[in-house]
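Take a look at the following structure, please.
One chain of protein is taken out of this complex; the other chains stay put.
What follows is chain A.
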Amino acid sequence: RKRRRREAQRTQRGSLYFCVPPSCVASTPMTDFEVQEDKTMYPFSTNPEWSDITPLKQDDGPNPVVSILYSKRFSESMDYFRAILQKDERSPRALRLCSEIIDLNSANYTAWHFRRACLKELDSNLTEELKYVSEITLQTPKNYQLWFHRRKLVEWLNDPSLELEFTAKVLESDSKNYHVWSHRSWVNQHFNLWDGELAFTKSLLEQDLRNNSAFNHRYTVVKHTTGFTREVIQSESRFVFELITKAPNNESAWNYLRGLFDTNEFSQHDEFQRFTEDVISGTKSVHAYSFLVDILMRRKQNSDLLRAVEICKNLGSELDEIRVKYWKYVEKLIRQQIQDE
């Protein structure tokens, strides 16, 4: 039964708050940490610990819509949770009740918020709490609430020592999990912890050079550390050239290269152009052609601009047909640039 609920949670989780779509059900390992059958407080009605509380029924009104056919355990747990919320009772049993609610619906942000209120009130052991949230994370790693909860704990503890290792671990099962990268990025910035980040992205790119999240993180790391100096752009571009050589159709690498190019620190286009022309002579990479258009547009010579127009035509009609309208628009922009010169 629990497994089915976890499955439903994993498939449905992407629908939560619309921007994170469900990916295929991640094969996250089930841990032993769930509210164990013998540790649950349910049924509350016969639990002496809760005899003083009158449960508060959900007020959906007389003709409810989007009515969920809750299990008894879910209903009753929520009834007691509502009662505790109304009392604003921040006690040990309230904390445990939050665990129950989170176990039933890990997206219940009210329960997470109240949990934090209890933790503060009770001056709880936050290191233990971090263990708790880590366990749940391994089951439902795409949940906004638990990552934010983790962030608060790390902030309160003022201790990031577990974070880089933990995020790296979660990334092993899903190297592009947005929440994980977001958390790691936050840790880097909040604690000014950048050592090893560049190497970290490199190791991920060695595993999969098409990992766009790793490229993005690399960009952020450079921006916050050395910045895009001439030397950095040179070494970064060498790094990317190698990756492109291994996989010339890898858009992530080309986007990163363009990102370097666009910092404008690097005024010599020659090396970038030489490399790109080289790639094109070997493979008809759409991204190489696209980047060449950018380089040529930057040069502003009529001959370059005309060549760019030809490439756009070729892309729209043959190599990148799906984007024909986009390439026609770019062509228009270039022609306007020619007219203006």
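Keep in mind that, in the parts below, a residue touches a chain if its C-beta (ideal position, glycine included) is under 8 Å from a C-beta of that chain, and two chains touch if they have at least 3 such contacts; residues count from 1.
Here is the rule we go by: contacts and distances are computed from a predicted model.
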item	value
Per UniProt, the name of the complex member that is left out, chosen from "Protein farnesyltransferase subunit beta", "alanine transaminase", "Immediate early response 3-interacting protein 1" or "Dolichol-phosphate mannosyltransferase subunit 1"	"Protein farnesyltransferase subunit beta"
Full-complex contact with the absent chain, from A:Arg151, A:His269 or A:Lys313	A:Arg151
For chain A, residues in touch with the removed chain	4-5, 8-9, 11-24, 56, 58-71, 74, 78, 82, 85, 104-110, 113, 116, 144, 147-148, 151, 175-176, 178, 181-182, 185-186, 189-190, 192, 207-213, 216-217, 219-220, 223-224, 245-252, 255-256, 258-259, 262, 283, 285, 320-326, 329, 332-333, 336
